[in-house]
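This view holds just a subset of the chains, kept in their places.
Should a chain be cited, it is by its letter among A and B, assigned in written order, with residues numbered from 1 in that chain.
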Amino acid sequence: MPAENAPPPDLLEFLSCELIECGRDFHRRGWSLGTSSNYSAVIGREPLTLLMTGSGFDKGRLQPEQFVVVDEEARSLNAASSKPSAEALLHTVLAKHGAGAVLHTHSVAATVLSEHFLKDGGLRIAGYEMLKGLAGIATHKSEAWIEIYPNTQDIAALATVIDARLQDPANPLRHGFLMAGHGLYTWGEDIAAARRQIEVLEFLFEVVTQKRLLFGSF
Amino acid sequence: MPAENAPPPDLLEFLSCELIECGRDFHRRGWSLGTSSNYSAVIGREPLTLLMTGSGFDKGRLQPEQFVVVDEEARSLNAASSKPSAEALLHTVLAKHGAGAVLHTHSVAATVLSEHFLKDGGLRIAGYEMLKGLAGIATHKSEAWIEIYPNTQDIAALATVIDARLQDPANPLRHGFLMAGHGLYTWGEDIAAARRQIEVLEFLFEVVTQKRLLFGSF
């Protein structure tokens, strides 16, 4: 990154602290075990740069030097630093369309539900108060449709699909999406908003799971 | 609030510390995820004032400045402060009838059980030792009837219902109540007592859930 565009050190420190704290909490909850998951936050928009977790680190105890700065094509701007995650392109496409932070996690509930409901293309969740925690939902008499995509090694192709879905004028992708047998992507205007989204969605995945176990239906 | 009625700073600090600690624990347990939940404690009674969590904050790391002081009509007394929760009227009606603290949480068990048992108007829990942790219960040969109300956006109307139920001479509302698909309200003479109530009720919700999963009946 050219020196004249360097982000203020305070901003980088703030963003990495917040993402480290996300990792600590998500690892404790079992949403980011085994070095899985990746998190990012927008540093600046002209040009677009993101701070992102490097590949292969324990999310329960991230260190500041385990982050990378990437450009809008998900290329690392730190010559000697850790490698960005293979899934970095999903982060940058979400950031281009307005996300200030993107959180990707691997919970048991997201893994099992996404595998099962892939055949339906998504999971419908309706009627719960907690839905009001999702951006743009103001009443519990709402429903969220969480789209599910097949898991893939071809992240560039999936990023193109997500890019189109985000711009769909009739019915844009909202709230987050699942990759089948893999996990959840969600986002918000900043890290706190993205964290709220992920807590709401994981809570709702637990609710539909528990309802099915108790009463036999979703 | 007129300066001559200002509560002692030590009291405000004590109450906010205790509610911050509630938030930390309830968030960790998954009872207050996604900025859900609200908590309050009575500061004084002549006139009635409550310290209450502001709307939209992460309950896992509340800050002292994220609380508001409200009067008995749930109006904020801090000119420039955060907005009280939309549900503040439920807190003040409970405080008027003697509660010293009110805790409202959103657990998975409370969400699923309240949705299912709304048709019965409540959930009966009987015969467990843990019932003795509820105010006014002295033997395990007791039962608690936890009333369930439909979820609503019209909090003022629900507050009127709760107000009447608390004063019902034959069978007053006790222990707490559920809003269907939403969560639990409970209260006590102080924060410690309300916390005891919520821990007991959430424990009992887990017990009836587990019993049903294992043995097919409630």
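Basically, a residue touches a chain if its C-beta (ideal position, glycine included) is under 8 Å from a C-beta of that chain, and two chains touch if they have at least 3 such contacts.
For clarity, every value in this text was computed on a predicted model and none was experimentally measured.
Visitor: Please state: how many copies of the shared sequence does the complete assembly contain, given 2 in place?
Guide: For the whole complex in this structure, the answer is 4 copies.
The rule is simple: only the chains that are shown with their structure count from here on.
Visitor: In whole angstrom, what separates the CA-based centres of subunit A and subunit B?
Guide: One centre to the other, that is 32 Å.
Visitor: Name, in rising order, each residue of subunit B that touches subunit A in their complex.
Guide: Contacts found on subunit B: 30, 33-36, 58, 60, 106, 108-109, 111-112, 115-116, 151, 153, 179, 181-183, 209, 212-213.
Visitor: In the complex of these two chains, what residues of subunit A are touching subunit B?
Guide: Contact set of subunit A toward subunit B: 25, 29, 127-130, 133, 139-140, 192, 195-197, 199-200, 202-203, 206-207, 210-211, 213-215.
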